[in-house]
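Of the protein chains in this complex, all but one are displayed in their positions.
Up next is subunit A:
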């Protein structure tokens, strides 16, 4: 999974670098070429999203089958490690397609070349949403003894923390802090990239820059608010 995330990150950086280079070299003349690149990029996203959803479906089905099998010949500890890690994989393999299909939908809808592809991508977005929801519900199947809240619960975060023990909360807090730091850093670099992009291409990205800036400020304020001395 680490490998997959690394690959996606490198692909995003590579695409951004390549795009900026093309703009620098060819400027406005690269319009047609960029449209082709965008089109194929969205196709790759659709294929990747569909493949991940199929993978998540297979892993989820296998996990449920093993969980319900009372005669499985696997050590308790090994099975718990397996189900915990599979749950993580299924969660990622359904969350990533949601983002990929949304990006593909944006490209397809803006290009407005093939209504079939737009329709297919819309279906993919809904399937991703449904499977993402199902992946979250998986935790109640693999840990039936725990009093875990339903994903639709209004106070999901509070109830999840209440149902978790100190070790689990420690793991979650460490992981959330690390991903929050990574997200903040990446948003900062995205902001810089967009500023450069606006200058180089003369295509204003101010709207996106403002949105990202606001997200960074709100996120920082929310964190400071949550950890304040009460």
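The rule we apply is simple: a residue touches a chain if its C-beta (ideal position, glycine included) is under 8 Å from a C-beta of that chain, and two chains touch if they have at least 3 such contacts; residues count from 1.
The criterion applied here is as follows: contacts and distances are computed from a predicted model.
Q: Can you match the unshown chain of the complex to its UniProt protein name from these: "Multisubunit sodium/proton antiporter, MrpE subunit", "Transcriptional regulator", "Acyl carrier protein" or "NADH-quinone oxidoreductase subunit M"?
A: This omitted chain is identified in its UniProt record as "Transcriptional regulator".
Q: Taking the entire complex into account, which one of A:75, A:150 or A:202 touches the absent chain?
A: A:75
Q: Thinking of the whole complex, not just what is shown, which of A:130, A:170 or A:223 touches the missing chain?
A: Within the whole complex, the residue contacting the unshown chain is A:170.
Q: Touching residues of subunit A against the unshown chain: what are they?
A: 75-77, 80, 84, 164-168, 170-171
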